[in-house]
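The full complex has more chains than appear here; those shown keep their coordinates.
Going by the order they are written in, the chains are A and B; count residues from 1 in each one.
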Amino acid sequence: MARTAPVNRIGLLTGGGDCPGLNAVIRAVTKDAIGHGIEVVGIEDGYLGLIENRTRLLSHDDVSNILTAGGTILGSSNKANPERFAVGKNQDGTPKFQDMTDLCMRNIEMQGLDALVVVGGDGTMTGSQVFIKRGVNCIGVPKTIDNDLHGTDLTFGFLTAVQIATDALDRVHTTAASHHRVMVVEVMGRNSGWIALHSGVAAGADIILLPEIPFDPDIVARVCQQRSRRGKRFTIICAAEGAKPAGGKIVIERTDPTSPDPIRLGGVSRLVASMIEQKTGLESRYVVLGHVQRGGTPVAADRVLATSFGDYAMDLLLGAKKNRMVAYQGGQYTDVALVEAAGKQRTVPHDHPLMAAARSVGTSFADRE
Amino acid sequence: MARTAPVNRIGLLTGGGDCPGLNAVIRAVTKDAIGHGIEVVGIEDGYLGLIENRTRLLSHDDVSNILTAGGTILGSSNKANPERFAVGKNQDGTPKFQDMTDLCMRNIEMQGLDALVVVGGDGTMTGSQVFIKRGVNCIGVPKTIDNDLHGTDLTFGFLTAVQIATDALDRVHTTAASHHRVMVVEVMGRNSGWIALHSGVAAGADIILLPEIPFDPDIVARVCQQRSRRGKRFTIICAAEGAKPAGGKIVIERTDPTSPDPIRLGGVSRLVASMIEQKTGLESRYVVLGHVQRGGTPVAADRVLATSFGDYAMDLLLGAKKNRMVAYQGGQYTDVALVEAAGKQRTVPHDHPLMAAARSVGTSFADRE
């Protein structure tokens, strides 16, 4: 199947936070490349491996049996920015940065890489810009748990995170119902509420709190109270970690002066649970799902998406496309300029159909009554 | 929230085979309708309940706690065609049919239904045509495990079936690898191979057999043999139940004249496993997943899709749209004429991007080498 390809040897790295499906991309790119007679150099720990020249040639065997595995066999790093790499501290204690671009370029040349495939989120795409400027062809494969990368409707890992969050909400549901409780489940999403919106709808949450829709604590409390009065024994709240109250603050009276300062309590779910207890007297609990959402085997749909992304990235390289990012838009695989995805974010629009659907089944976003 | 609606009372029924997400649609339609002051009459067991006038008014409580449940609280039937309803047998033993349309129309009028929401597949959509002709507004919500309904890119239940099939393939994988075996896993898909294609890619199957791509038994055997020679200890085959050999026949020599006739063995997976053993001497086993793929709690993505479909169906009714089917096309919710979906099927095109992606990671469709 091998034919004259515009590339003979490519570098492949995964950057940013862990995300189910990374290995599926690595496998697809590697198998596809080898099938076309192209060598794949795996770069360890994202851009860090490029700086430190830690790489290894990937063979068929290296990518066998990794499709179902969480994490990334190449390792990742979410700190290594080639242009601004922390190399210790200045005398005044502030971190000291150094530009590692030249070093990276030397390593790219020494390795004989005709192109870089960078799998990652906003930070990883941004990090590639400096190499693009120096003439290295960079092909991006979008990856965010949060699904908020600009330029693509969907990123792998997202549906797995939504499934994990939904499973947790389902479990918490029964406890809430048995104990007449308000349960607040905090899911990932610092700047965007896609996971909270999807898992909240999937699990039938009564209230969903999104970073994009500042919530009114009084409405949160009122919804809980009204449910309680209508005989509902519980309320389930699905809160994105970045959800914020309108006005920016939740006021919790400190009845006990020795208790910790509420504003130090940290975590929106803890604040919301405390606030509800104080305003309504209803017993409230919270759970922060955290890293459990990022790891482990990807759901089937994410494996399909990640494999397709990897294949499409190779298509771009074989088609001699330059500096593009693979994307999924309008139900189709496509590509956008890599520069477009860097530094921008895709948040939940206030009129998103799924918000309307959620409202229609009685879910409140605590933004209005 | 109640306002003057073009409809005051609607009938809701689920038809055809079981499918995860049916209850999510029932819940969404009912909650949304009640929120708009519309009554929802649940019709039991599909069109059968319309014929036999078995219905019940659905309340908020009826649809509480059903979002996560498989099956349908309304029951279903995949036999009741109102126009051609089996009512016993003729004297010569052939089944006797009767047109029940008049009876159904009387029940629709007696119940005071302004519209019917029919949730189902091809058969259910087709079944509604007779009521449309009589002036009943029918809104369709598409449902097929197989994802092969014309007019929509995606139907709920499909992603759950794919996940279940993928989980099974993952499990079978370890057994195959431990025992140097060929394992054939037969998944749903009589006329279309969407489940086989998606779960096969998700689980990294070595061979995928689709109804749309007649397979060459010799190629199947050769792929298994080549893998074995390259030191691979196993081969995983994901076969749609409707997969067919090119030429229409698998020849298996009957070495033992008392053994059952191979053409009577039934099930493509059994045939393929027997054929491989005979042609290659490699130990082969098969599993038929069957009904396990249709039941149980839907994956998160299917709950989101089903809820959105239910909400969109109500939007159509509230917008005074007539005889439309909810659809998902190009990543967006939309609607098509209900008549369009009836009697047609959406199969896997030979140049589907996912087939290309599968080939690029080394998967064979046994159609060519």
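Keep this in mind: contacts are C-beta pairs under 8 Å (C-beta built on N, C-alpha and C of every residue); 3 or more make two chains touch, one makes a residue touch a chain.
Fair warning: this is a prediction, and the values are worked out from it, not measured in the lab.
A.B. asks: If 2 of the identical protein chains are displayed, how many copies are present in the complete complex?
C.D. replies: 4
Everything that follows uses one rule, which is that only the chains that are shown with their structure count from here on.
A.B. asks: Nearest whole angstrom, what separates the Cα centre of chain A from the Cα centre of chain B?
C.D. replies: 32
A.B. asks: Using the touch definition up top, name the residues of chain A that touch chain B in the complex.
C.D. replies: Spelled out, the residues of chain A in touch with chain B are 27-28, 31-32, 35, 67-68, 153, 159, 162-163, 165-166, 170, 198-199, 201-204, 297, 299-301, 303-304, 307-308, 310-312, 314, 329-333, 353-354, 356-358, 360-362.
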